[in-house]
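All protein chains but one are shown in place.
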Amino acid sequence: MIAENPTKDYLHAGHSVSSWLGTTDHKRIALLYLFSITGFFFLAAAAALAIRIELLTPEGDFVSAETYNRLFTIHGVIMIWFFLIPSIPTVLGNFLLPLMLGAKDLAFPRLNLASWYIFLIGGLFTLAALIAGGVDTGWTFYPPYSTHFAESAVVLTATGIFIAGFSSIITGLNFIVTIHTLRAPGLTWFRLPLFVWTLYATSLILALATPVLAILLLLVAVERIGGMGIFNPLQGGDPLLFQHLFWFYSHPAVYIMILPSMGVVSETITCFARKRLFGYKSTAFASLAIAGYGFLVWGHHMFTAGQSAYSSLIFSALSFLVAIPSAIKVFNWTATLYKGSISLDTPMLYALGFIGLFTIGGLTGLFLAALGLDVHIHDTYFVVAHFHYIMVGGAVMGYMGGIHFWWPKISGRRYNESMGRFTAIITFVGFNLTFFPQFLAGYLGMPRRYWQYDPSFQAYQFMSTLGATVLGLGYLFPLVYLGWSFFRGPRAGANPWEAAGLEWQTPSPPPKHNFSGTPVVNEEAYAYPEYPG
Amino acid sequence: MFSSLKAKMSDVPSARTLNVAGLSLLVLLALTTAVAYLPFSHGKLIIALGISWVKMLVVALVFMELRQAGKTIWVFAIAGFLWIAVLAGLTLADFLTRISPAG
Partner (left out) sequence: MPILNTLDDQVAASGAVGQFPDRMEERHASFMGMWAFLATEMLFFGALFTAYAVYRIHYGEAFTQTSKVLSVFWGAANTAILLVSSLTVAHAVRASRLKRKAECGLWLGTSALLGLLFLGIKIMEWATDAREGHLPWGSLGFNPPGLHPEAERIFLNLYFIMTGIHGLHLFIGIGLLVSLAVRMRRNRLSDAPELPVEIAGLYWHFVDIVWIFLYPLFYLAGR
């Protein structure tokens, strides 16, 4: 049993504000990010609440149409760029990567801190945009509306996202170099936890896709300010060029959001089924395949935009294939559960929820990839339901599962397990109540981003809002019990879950330099049958 | 894996190699400019880009020492190109296959 020394752990090594705001310790930076993205999450959730209240009735009676546009735009912008994309990589990734590798810190700790400040500055610009009245273009910023007609804080928002993008790129580069160079002796690539593989794949996307978004936002700003015309048909430009460049980033971006969650699921499923992962190598390669292949399918967002028919055909075919590596992963997780010794602790409940909801989300993606069918359901609530199943049912559940799983390591405390399980269940129930009706409404023809709608859809929207209330509780409760446990929860030992992985071989919370020496690894990942219990 | 880096620290390029590379770049620049003024009209873009590629290779292989770099760095460099090719290729696939009444 490794003895704890509360005076030396990273939480207590230095109490001043500057020791936190000037830290280069990856664990503290992870907490700084946790604090920031949680704030952004609830801001975007508030926008969602307003949206759901408006949609209780078919008439537009809660907010004006203009305001409604700004609400769904700010919900999308903040959720995507200031919550989902950073979430697991900057919180769990930053905290765990060096620990999982047996290293003292990331390859470039000062860059890591810089990336948080850059993130904050980007966030501040976006908040400024919010105060200036927000933006009404949709998170997708399509020109020529965004460049020539929108009378909202487009440039401010674009600047905020542009800046935050650099934070992403830096994090991605840091992770890539860290994984290449700071693995402990004996920790070969195929002994790495799968969470590390997914972080690597995610970092590839962060590095290669984000720059295209950055340049695009720059072009939008220049066009808006200077009347450039590169995307304006009246000046000889082509709005579809924007969409190509936009979705070249934004489609891989969705894999940035889901891959780390998949990594969390691999970690938790193995721990709570007490079993090695079925198909370690295929899962690892599938992660890379998702990242690489995910760059080839972006045109499926543009089937009805005016893209050439041949191009649409190609993208449709490619989009069907991208489902395969994800399917391989789902199969492997399921096979890992088979004949495992399963305990339904909170992280496991989230992981199981992930598998179910991600599968539904992924399968409905196939509906959308089918060219002919997409013509009917594009820009309807079907799409909204599809991506929320993946982003919320998948990515956020993975995030919550990961937070709960590693909470004892991060905080040194246990949270209330009953509260955790209860919350996981109501999250699952609330989520399905919120978003399943949206599939139906969308399929029956209700368009998305509409502030008022045909009364025939009201039953679905009503149910959806009801579900959203329950779902909201699922996010509020952890704020309370996790927050409480941070200060008052029972102390956790180094390895309360009896999990495999280097991060569990050091005290909870870890000392500032992670390990008291350099670990040497001589075993495969997830060596579970050898663990007691 | 690090042998390429070990070679690097004691591997000082000769001044002559650098100067020859620099001179060849200037010669290639003269070539590029001259070709632009030749009296034929087709294929100049390809030639110009081709010469640019050669210049780039000189800078990358000699000045940036890509020749002596390890596998990982080669993968990063090639990945950049590959991704640009995907971006440009699939985007142009749309623009090149459009059928419009105005042509």
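Worth a mention:
Chains: A and B, in written order; residue numbering restarts at 1 for each.
The rule is simple: a residue touches a chain if its C-beta (ideal position, glycine included) is under 8 Å from a C-beta of that chain, and two chains touch if they have at least 3 such contacts.
Keep in mind that what you see is a predicted model, and the values were worked out from it rather than measured.
When the full complex is taken into account, the listed residue touching the unshown chain is A:181, out of A:19, A:64, A:181 or A:456. Here the missing chain is touched by one residue of A:53, A:128, A:222 or A:444, and it is A:222.
Chain B meets the missing chain through residues 2, 5-6, 8-9, 12-13, 15, 18-19, 21-22, 25-26, 29, 32-33, 36-37, 44-45, 48-49, 51-52, 55-56, 59-60, 62-64, 69, 72-73, 76-77, 79-81, 83-84, 87-88, 91-92, 95-96.
Within the complete assembly, residues 98, 102-109, 169, 173-174, 176-177, 180-182, 184, 207-212, 214-216, 218-219, 222, 226-230, 235-238, 241, 244-245, 248, 500, 502, 505, 515-523, 527, 530 of chain A touch the chain that is not shown.
Simple rule for what comes next: only the chains that are shown with their structure count from here on.
On chain B, the positions that touch chain A within their shared complex are 72, 79-80, 83, 86-87, 90-91, 93-99. Taken in their complex, chain A has these residues touching chain B: 180, 208, 212, 238, 240-241, 244-245, 248, 295-296, 298-299, 307-311, 314-315.
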